[in-house]
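One structure coming up, written as structure tokens, with questions to follow.
As you look at this complex, bear in mind that one protein chain is not there, while each of the others sits in place.
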Amino acid sequence: MIKLGENSYGKNAVQLSKIIRHPDHHEFRQITVNVSLKGDFETAHTLGDNTKILPTDTQKNTVYALAKEHFTTSIEAFALHLAEHFVHTQQQVATATVEIAETAWSRITPHAYISGGAEKRTTQVIYNAATTTITSGITDLLILKTTDSGFEHFIKDPYTTLKETSDRIFATQCEASWIYKGAIKDYSVLFDNIRATLLATFAGHNSLSVQQTLFAMGEAVLETYPAVKEITLKMPNKHHVLFNLEQFGMSNQNEVFIATDEPYGYIVGTVIRE
Amino acid sequence: MIKLGENSYGKNAVQLSKIIRHPDHHEFRQITVNVSLKGDFETAHTLGDNTKILPTDTQKNTVYALAKEHFTTSIEAFALHLAEHFVHTQQQVATATVEIAETAWSRITPHAYISGGAEKRTTQVIYNAATTTITSGITDLLILKTTDSGFEHFIKDPYTTLKETSDRIFATQCEASWIYKGAIKDYSVLFDNIRATLLATFAGHNSLSVQQTLFAMGEAVLETYPAVKEITLKMPNKHHVLFNLEQFGMSNQNEVFIATDEPYGYIVGTVIRE
Amino acid sequence: MIKLGENSYGKNAVQLSKIIRHPDHHEFRQITVNVSLKGDFETAHTLGDNTKILPTDTQKNTVYALAKEHFTTSIEAFALHLAEHFVHTQQQVATATVEIAETAWSRITPHAYISGGAEKRTTQVIYNAATTTITSGITDLLILKTTDSGFEHFIKDPYTTLKETSDRIFATQCEASWIYKGAIKDYSVLFDNIRATLLATFAGHNSLSVQQTLFAMGEAVLETYPAVKEITLKMPNKHHVLFNLEQFGMSNQNEVFIATDEPYGYIVGTVIRE
Partner (left out) sequence: MIKLGENSYGKNAVQLSKIIRHPDHHEFRQITVNVSLKGDFETAHTLGDNTKILPTDTQKNTVYALAKEHFTTSIEAFALHLAEHFVHTQQQVATATVEIAETAWSRITPHAYISGGAEKRTTQVIYNAATTTITSGITDLLILKTTDSGFEHFIKDPYTTLKETSDRIFATQCEASWIYKGAIKDYSVLFDNIRATLLATFAGHNSLSVQQTLFAMGEAVLETYPAVKEITLKMPNKHHVLFNLEQFGMSNQNEVFIATDEPYGYIVGTVIRE
């Protein structure tokens, strides 16, 4: 028998900006919101019965409407409010997932801002009657070090051409996401601290491989922040390849590199507590 | 205790093109390959011990080297060969995942080609000692119908502004992926047939919702192709919004639309056998 | 003295789709429109005087409103109508430039369509009291040939490492734009013919260099179509680099290539009449 398996629907890429007015300055916030609902939607698929479908257009309107009163502090608090709203007001909805990515802006005067770059602060809240899971993180954290990174003693096989090196550029577009245990008093302060720990560990680590640095970064977060249950790091290796100057009778002592986007090494790991 | 959880590493975005020479014409193939390995890599993370690490650079070289003899038919066959190679030659590797996306080219003369568009044929092969899972599919299948699509009788709540309609544009950038059971004689013929079934069902369906059309497409594939175990469809709803011409004293009888990219409805569903 | 030099303003990226209903099928058209106005806007810049400024929001509305009656045939005819509208109704506007890019859709049933790929048909109409210039073309025409292309006898200098070859892949994402002289009866028929000539010349040419093929393509268009005054071709060379299989004891007789996006050769040329 052919039947419906796992399914969900929602609205993605709801672009919202908000001005929060403080006495002496404006706070400018810009977020992208994804909403996804799971529940009793079988007849919508099999019969075209829409009577249990809250349109994605309405979901979008809801994001804007609730932002006025409820997007005042962290993206985690707003995502949780949205997820609860959909589950509490729609009885056919069993689970609501709300993802928010916040764009960084640096304030340069009380009312003017410059982009904080591609880096985004993220959260994903999964809410149902039984459990609430809050996973927060960073995407597009583009970081690089010009030394204190090597890669040696690896396997050689018939297709090996890579040379061992004790000194190379280590560049990555890091994505980190960590799961919180229990309620957190101030998500934004904690985010800032975790981000600082990730950066300091990356910068200070004497790296023997991407894997080793990845683990060190995750370990540092778990050691420092008891509220973090586990952390996953994705670290594409954005290779900077030494250009062969010797062919022109010149030396290249880690000076001139070809910066490449593709192909890229892709290292993923989770650090957990046990 | 803090320790390593799930982890993997590999090379992504290996861009490979190949000319296969036939007596009267050339076959031009262009693929992007991702390799990902799981296995005994704990000391690489915790100690910086690289003696069990096959570099991602070597993985890349292997893709090019094996393509000469082994990329001669379907992407499924080549992905399987690559995955087996890594597991069989590297005893620390438990599972190899190889993903291949193939770019479409239309031949216009024996040796000249024009792009077949953004659509890509895809496969993912997961191989380990116990099981082989082959999931094939399509991404970026951009399809649209100008009628035979409506959306009515949905839930209204305080945030509803969407109007019911029995005639709207239905446009989607469909991603389909299906899992095969058992060995397949000719993956390429089967792919062409499944793609044709998906297109015909989309075009012919009298759609009451994206969900209903999604289910009909999946059901048609499972009904027609016993070799398909289950299929997942992701159908972002690329909204074409009626422009309000009435405000200028004109009528707009489903003629002029604003084509939007964001936000978009996102409908995902799996159709299974039971 | 500091003063205002050349300036313009307008609305870009107006995304419009239209259904044109024929007795037995629907015609689906999708375009992106850019409007740019030049004229007497000095006090807007120097004094903040907006009394001569037609807002870009109004320009956008105008595109949608005029599409109902006037976007019924070619993009050239609609662009010309829009450009005339802005110059004729706004006396402070001296010159209006309207650019339209049309997305290709292939009809598969009377009311269903599949994407025609990244290729776009384009036009730019520059209109003022004195002259009308219509430049039409194609962008993102992704074409490739697997043989009949070489590159030899070029200059060698101390930084040369490229090897001569009489047989290579020639791939390009061609952009062509041609200026029409006088009025054209049917822009769409002419576009189809010019596109066919470009493709046939590319496919049939025994290429000694990108430059030579570029010139041959332009020459063929000027020879065949008296209505074309001149044509400019931009042909980035999307290199497919032979992978070095010899280092693994294998031969590579133009079989396996690295497909690269960057860096790319960039060849631009105009072919004119004199």
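Per-chain numbering from 1; labels A, B and C assigned in written order.
Note that a residue touches a chain if its C-beta (ideal position, glycine included) is under 8 Å from a C-beta of that chain, and two chains touch if they have at least 3 such contacts.
Everything numeric in this text was worked out from a predicted model, so none of it was measured.
One chain is not depicted; across the entire complex it touches A, B, C. Only one residue from A:2, A:155, A:199 or A:227 touches the chain missing from this view: A:199.
Residue-wise, the contact with the chain that is not shown comes from A:67, picked out of A:4, A:54 or A:67.
Across the interface with the omitted chain, chain A contributes residues 15-20, 26, 28, 30, 61, 64-65, 67-68, 105, 108-109, 111-119, 141-148, 169, 199, 202-204, 240, 243, 245, 248, 250, 252, 254-261.
The chain not displayed touches chain B at residues 158-159, 161, 247-248, 261-262.
By the touch rule set out above, chain C reaches the unshown chain at residues 1-15, 34, 36, 41, 44-58, 60-62, 65, 89-90, 151-155, 157, 159-162, 207-212, 214-215, 219, 222-223, 230, 232, 236-237, 261-274.
One rule holds in what follows: only the chains that are shown with their structure count from here on.
Centroids of chain B and chain C (each the mean of its C-alpha atoms) stand 30 Å apart.
If you average the Cα atoms of chain A and of chain B, the two centres end up 23 Å apart. The distance from the centre of chain A to the centre of chain C, with each centre set as the mean of the Cα atoms, comes to 37 Å. Shown for chain C are the residues in touch with two or more other chains, namely 248, 261.
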